[in-house]
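Starting off with a structure, shown below.
Other chains of the complex are left out, but the ones given are in their true place.
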Amino acid sequence: MNHLTSACIDLLKEIRVKTPLIHNITNYVTVNDCANAILAIGASPIMADDIGEVEEIVSISSALVINIGTLNQQTITSMIAAGKKANELHIPVVLDPVGAGASSLRNKTTQEILSQVKIDVIRGNLSEISFVAGLKSSTKGVDTAEEDEKNDAVDIAKLIANKYTCVVGITGEVDVISDGIRVAKISNGNKLLSKVTGTGCMTSSLVGSFCGVTKDYYTAAVVGIATMGIAGEIAFLKAGAAGTGSFHIGIIDALSNMDGILFKERAKIDETQY
Amino acid sequence: MNHLTSACIDLLKEIRVKTPLIHNITNYVTVNDCANAILAIGASPIMADDIGEVEEIVSISSALVINIGTLNQQTITSMIAAGKKANELHIPVVLDPVGAGASSLRNKTTQEILSQVKIDVIRGNLSEISFVAGLKSSTKGVDTAEEDEKNDAVDIAKLIANKYTCVVGITGEVDVISDGIRVAKISNGNKLLSKVTGTGCMTSSLVGSFCGVTKDYYTAAVVGIATMGIAGEIAFLKAGAAGTGSFHIGIIDALSNMDGILFKERAKIDETQY
């Protein structure tokens, strides 16, 4: 077991002891799954998006997750206000630029958030992160466009991590996480994860949950992303044959049963230098 | 196997190859199920309702589904703008007038959409469609009122189909689909479908999904509606005894496993002339 995997296991234990409160400003499609994923891994979710309360809510939270999946004029204002408040109080902020590249509003909003709020972790698929990188991206809705696969995820992750002094997590067949210097690759997961809506959103909420218990956001991103990959593998074994409905429930089941032993058995985290 | 059933089976294959992007402006009650149903049948969902992006989102989509389940002033504007853009680009539009007849706002909105947007398929229960037909309707919330059962679904479907030059799908114990000339009746389904919220909404999203791969919206409506009926039967066999929670998950499971063989075995589609 490498050092990084060992650090992940420590965080898995710590989160169930500390149950950090995680503030989510997120979309109405996958919000229930995000809340249940946060509870399953041992943290405590609060969803609040009205401008009249987001600053106060983030102030009592251990991390903020901003997800632009069904953004609108009201929630964009709240995202920025909550993000600024989080910055002021040194509360970590995770950004999930869902569908970045699919519309000018999503592009503009992503850039606006990045220019006004110090983001600690950005998590998205290769299409979304390529857009954030300013590379030509052809997002197909909220999923990764095939031609983006050619881009080198490691280079893009490092580029963005350095540009915004943050951690970048690009999820895909192999997940790539970088803080600009270190690069981790995770080979966990299952293809069926792309057939359930919200597995990306849940991953971002898990990353946010772990950011609530450590200042080492790189390891928080690694454990959050690896945990979802492992949950996908376990869910596939138990429920994949039944169909995507049972697989979906199996993901939450697996998250709620996640512990150091399971993680150690299954984690495929590689941190050679790239 | 009749010609219509055979055409449905072709679409079932085609959708998994083409994975069309389906734009949904829908309610926040059943949106997660709609997204998962769309994924399960082989298409790709995108939910977006802000006026700042709906025209752009619909432009990259293969179909638009408008569902007024939890309509509000903001989303109504977006529904009409997206619908007009879809018309301009010859992208098919499906309307689900959830709860039409239950409030003046829903009535007015349904009429406003129908007057400003060319709708390709309207799908609802008998109460909702009776209202759209201008017949006296006593909608009880979002479910079919008993007295509406007396109305002849075939006549109403034809009436509306001719009035709006569209396809009409009335779902109930026997589903009726008409393009004004042809009439199909589907005898699939299970009573428990009315005990899970969103089975109607999911059906509309499935119809929209199939509209994304063919210009034959009549067949798209038939296969979308039949698919949900068959999924309900399979879910009932596997999970009906456990309760409505497991049955709910079983619907998504069945949709994700749906193929030509299953469809051929179970479809009860009748297209004699009425």
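Which chain is which? They are A and B, in the order written, and residues in each are numbered from 1.
To be clear about the criterion, contacts are C-beta pairs under 8 Å (C-beta built on N, C-alpha and C of every residue); 3 or more make two chains touch, one makes a residue touch a chain.
Small disclaimer: the values here were computed from a predicted structure and weren't measured.
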- line: Of the identical subunits, 2 are placed here; the whole assembly in this file totals 3
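We adopt the following convention: only the chains that are shown with their structure count from here on.
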Touching residues (chain side chain A, partner chain B) in the complex: 27-30, 32-33, 69-73, 99, 102-106, 140-143, 195-198, 242-246, 248-249
Message: Per the contact definition, I'd like the list of chain B residues that touch chain A in the complex.
response: 21, 28, 31-32, 35-36, 39-40, 44-50, 52-53, 56-57, 60-61, 74, 248-257
